[in-house]
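With one protein chain held back, the other chains of the complex are shown just where they sit.
Entry: chain A
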Amino acid sequence: MATFDLELVSPEKLLLSRPVEMVIIPAAEGEMGVLPGQAPMIVALKGGVIRVQENGQVTERLFVMGGFAEITPGRVTVLADEATPVAQLSRATAATRVQEAEAAYAATTVETAPEEREAIMARLLAAREMSVAAEAA
């Protein structure tokens, strides 16, 4: 089957760089499956799990806290704010993240700027995704 190059980088390291068949990325407006030859796009990511498929099977699952992806027909580059293989996620960290985010959300008032409220909401959703992924692992 046709493949394309997938690169997954976080500020601290290059996590993945190899040809794959398909990748499913948690784009800001819904999950998105990318196959070779996809039209060029730049998308924002929300917190969620990136799934990599090779030989018709999911071979790699990584959790990202948000970021960006640049898609060209022959290459996908994911710039993740923070990326962890799902198997290494810990429930305890996920739980504290959710708690923190919930506390931040509870602290918002009518006066909070809408952008800020959105950022807090996004963080909360990402944290919940993280705990779901951690439970499943």
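Here, a contact is a pair of C-beta atoms (placed from the backbone, for glycine too) under 8 Å apart; a residue touches a chain by one contact, two chains touch by 3 or more; residues count from 1.
Assume contacts and distances are computed from a predicted model.
Using the UniProt record as the reference, specify the protein name of the hidden chain from among "ABC transporter permease subunit", "NADH-quinone oxidoreductase subunit H", "ATP synthase gamma chain" or "Purine-binding chemotaxis protein CheW".
Protein name of the absent chain (UniProt record): "ATP synthase gamma chain".
Which listed residue, A:Asp5, A:Glu54 or A:Asp81, touches the chain dropped from view?
A:Asp81
Can you say which of A:Val43, A:Val86 or A:Met121 touches the chain missing from this structure?
Answering carefully, the residue with contact to the hidden chain is A:Val43.
Among A:Asp5, A:Glu54 or A:Glu70, which residue is in contact with the omitted chain in the full complex?
Checking the options A:Asp5, A:Glu54 or A:Glu70, the one contacting the hidden chain is A:Glu70.
Tell me which stretches of chain A touch the chain missing from the display.
7, 9-14, 27-29, 39-44, 67-68, 70, 77, 79, 81-82
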